[in-house]
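The block underneath contains the structure these notes are about, expressed in structure tokens.
One protein chain is absent from this view; the other protein chains keep their places.
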Amino acid sequence: MPTMNFAEAIRDALRIEMERDPNVYLIGEDVGTFGNVFGVTKGLIDQFGEKRVRDTPITESAIIGAAVGSAACGLRPVAEIMYIDFIGVALDQLYNQAAKMRYMFGGKITIPMVLRSACGAGRGSAAQHSQSLEAWFMHVPGLRVVMPSTPADAKGLLITAIRDDNPVVFLEHKLLYNTKGEVPEGEYTIPFGQADIKREGKDVTVVATARMVHYALNAAEKLAADGIDVEIVDPRTLSPLDEDTILDSVKKTHKLVIVHEEVKFAGSGAEIAAMVAEKAFDYLDGPILRVAAPFCPVPFAPSLETEFIPSEEKIIEGVKTVVQG
Amino acid sequence: MPTMNFAEAIRDALRIEMERDPNVYLIGEDVGTFGNVFGVTKGLIDQFGEKRVRDTPITESAIIGAAVGSAACGLRPVAEIMYIDFIGVALDQLYNQAAKMRYMFGGKITIPMVLRSACGAGRGSAAQHSQSLEAWFMHVPGLRVVMPSTPADAKGLLITAIRDDNPVVFLEHKLLYNTKGEVPEGEYTIPFGQADIKREGKDVTVVATARMVHYALNAAEKLAADGIDVEIVDPRTLSPLDEDTILDSVKKTHKLVIVHEEVKFAGSGAEIAAMVAEKAFDYLDGPILRVAAPFCPVPFAPSLETEFIPSEEKIIEGVKTVVQG
Amino acid sequence: MPIPKKKMIEMYTTMMKIRMFETKVSELFAANKIPGVVHLYIGEEAVATGVCATLRDTDYITSTHRGHGHLLAKGGDVKLMLAEVFGKKTGYCKGKGGSMHIADIDLGILGANGIVGGGPPLAAGAALAAQYKGTDGVAVCFFGDGASNQGTTHEAMNLAACWKLPVVFVNENNMYGLSSCALNTMCVADVADRAAAFGIPGVVVDGNDVIAVYEAAVEAVKRARKGQGPTLLECKTYRHRGHTEGDPGTAYRSKEEIEEWKKKDPIPRFEKRLLQGKVLTKQTMESILTTIANELAAGEQFAEESPYPETSDLTTDVYVD
Partner (left out) sequence: MPIPKKKMIEMYTTMMKIRMFETKVSELFAANKIPGVVHLYIGEEAVATGVCATLRDTDYITSTHRGHGHLLAKGGDVKLMLAEVFGKKTGYCKGKGGSMHIADIDLGILGANGIVGGGPPLAAGAALAAQYKGTDGVAVCFFGDGASNQGTTHEAMNLAACWKLPVVFVNENNMYGLSSCALNTMCVADVADRAAAFGIPGVVVDGNDVIAVYEAAVEAVKRARKGQGPTLLECKTYRHRGHTEGDPGTAYRSKEEIEEWKKKDPIPRFEKRLLQGKVLTKQTMESILTTIANELAAGEQFAEESPYPETSDLTTDVYVD
């Protein structure tokens, strides 16, 4: 299997789908000649031309709206919001329009679109360029929320997203773009709502998303040295959420730690914890812990940003707390 | 104590604060002559004039932005977004600007503003005029989130909100506007982060917000007949959340049901459940249940809307499930 | 080019259908048969009628909270609309949408919209789809004077201008956004002046003159079909009723102003023209009205007798599986 990085894997998925279906097109700021600020769409305009790789003015409501409207009329747009932090100027088009149209219209309209966006902290980009916000999107009926952690997952999930007939929010952690992994050639899909067990273990379940999957894997290696065998569950899609895989793991390990990068309070981990506290309470040995960002905006200074992002150490500490009771 | 309805209590608070502090002013759509679509601000323009009760064009980003900018420069705006559903066209000004400015600027700016808005279902207003969305606001560091359930709470909390130096989101359930209650005369404040025990009980804790507090109270009366003694905790502010009062209640009853009107998945109740599953796990007798809206937009048809909104029956059922194990 | 007689009659029929539909809705609302709120189009019929008379079934429209007129003019079915307004399972949206969210994708109706300024970006998207596929389809975006202040509207016009999208932005300037008079919410004489910000033509037309609207729309639609890009077409009109049923509409508008505008009612005006031009006789008019009345009566009965959606319908139609 070829090795490629996360950004390349996404580009690969885009290329495959654009070759396959002439109705798939890209729309966003600087996705054309510039090839996206992280280089993700580089070269696609050369292959597919300006019609299918559409640079827009800085006008996010129009970007999403154009995607929604054209999706309603038969196209399959892949829209890009450069950083997910910018969604606030355009959220209406996503949650009141794209997500609700099908329901409001009694099932008589289909909005097959993907909204790709870079998320996450770690590049010194400060409070308005580093958020994740997946909890917000989870809370919106009608949206799918995807958050891949590896190049192979990113590719397969993006192909699924583009083929899916629902509006999908596809969150790409910007510090993953340069991470490498083996990626199957050609087209393949990964079903939504199917978590992946990134590491099997028997002592404690760690549910982690996006970049935190890798932190958790590193933590697990170190914990193994201490005799703690960690199972790592990567939901991959937060909506739909694969409750069964998480519950099965908890039923096996009886212990749960949830790790995500976004702010802990009312974050995505709250839903996972609440779901387990309802559906597998009797299997739990002790408290459910969340290791996540504290309740503050993302700071600029490296010393603070590093502290803001959940660390391997904090994951290890969290796991030990839960295991040692 | 005089009796007044929820809308009058809010108006009373606005009037008191506007009389007290010339820097307090109202800004929003149809808040002037029209007196707000629910009559909340009726008459205030006559007393305070157009300078202090400012009708705007339909332009929510400018409304919130004007509030934030003027708050930064010494005023104390009370901005109104007619329905909280509309926040999507203007959210940036709230979460990236108002909420983060203080932190981003190292504590050197103060944004004393209130954003009032009507929330909630039950009036046949359908998917774009019936949401609550409190979970979104909870997730934003820098914001306060207030959700009163009674006229007296509404008044005291709004006065606190206006005097608070932080940006506050103040959510008014539209089906509460006509509900009556005793309200102390004159000025008084209710501190943020102080839950109110709306009913004492020993068998099970029900945490409920806004309109659901009343549903829970009715349910509790019926459950009492079955010998189940329900304690009802109304957080009143979701951020800050009074964890202690909730935890103390759970430590007493060992059982927890959370009731809110917004969609259950990734809703405000998820945080409360997760918090308890972390901090009072050992006191819990069994699963934490959430009684909340299903995962769909708010439907128009009365038959569906009634089903969408958590009912007394569903609360009773939830409590019985938890009590009977 | 003179407007064919058939088109004139079609427009008369549409205007009357809207007027009678809205009058019926008003009565039904007063009789507590309709849940939620309704925003009626009475007084503004010439706009939707004149514009939609230039469109094909395959063209798109985006509508507003005040959508009944647009939908009827684009061919919406009275029965299905009434049933939806009642919240019945047999309605356009199975009762899930209601007055503010009726759509008919087969007729190119991308939905009424509860968000002021929600429609313009969608219209740009629909026009993009037409351009992308190389059809000569057009999208029409109806929006109010109030909506012309919303940022999303500006963004949509700008994007449409940049890409020469086949879209016509039809501003229905009824002088008020709820209680706010346009004189206080914009400092330009005409909404059409805003076209200058995007380098597109801005046209003002008497929105109570269906012929004038039609003729202006023909031009704008032709431009769009030919790939020459968007037009901002402002139609000056007035709503006779309050913002919603229940709002008397007099707290912010003088009785005199309302009366004056009622004198400019687009319907008698068009009737007179049709009679004078001998396009229709009093008698044929009567028969048209009878047909509409019958259709409405049948629609009402259908709506009344239809069942409400069932509990099991609550969580369907959220996703395509």
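Note that the chains take the letters A, B and C in the order they are written out, and that residue 1 is the start of every chain.
One rule holds for everything that comes next: a contact is a pair of C-beta atoms (placed from the backbone, for glycine too) under 8 Å apart; a residue touches a chain by one contact, two chains touch by 3 or more.
Treat the numbers as computed from the prediction; the structure is a model and nothing was measured.
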Interface partners of the hidden chain - shown chains only, full complex considered: A, B, C
Residue among C:194, C:223 or C:243 that touches the chain left out of view: C:194
Options A:12, A:29 or A:164, residue touching the unrepresented chain: A:29
Touch criterion as defined above, residue of A:86, A:103, A:136 or A:281 at the omitted chain: A:86
Contact set of subunit C toward the excluded chain (per top definition): 149-155, 158, 161-162, 184-188, 193-194, 196-200
Missing-partner contacts on subunit A, residue numbers: 29-30, 32-34, 37, 55-62, 85-86, 88-89, 123-129, 294-297, 299-304, 307-308
Footprint left on subunit B by the chain that the document does not show: 23, 25, 51, 54, 56-57, 59, 61-62, 64-75, 89, 92-93, 96-97, 101-110, 141-142, 144, 164-166
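In this section, only the chains that are shown with their structure count from here on.
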Chain whose Cα centroid lies at the greatest distance from that of subunit C: A
Computed distance of Cα centres, subunit B from subunit A, in Å: 30
Computed distance of Cα centres, subunit C from subunit A, in Å: 40
Centre distance in Å when subunit B and subunit C are each reduced to the mean of their C-alpha atoms: 36
Subunit A: positions in contact with at least two other chains: 61, 89, 92-93, 96, 103-104, 141-142
Subunit C residues counted as touching two or more neighbouring chains: 93, 95-97, 101, 113-115, 118, 151-152, 318
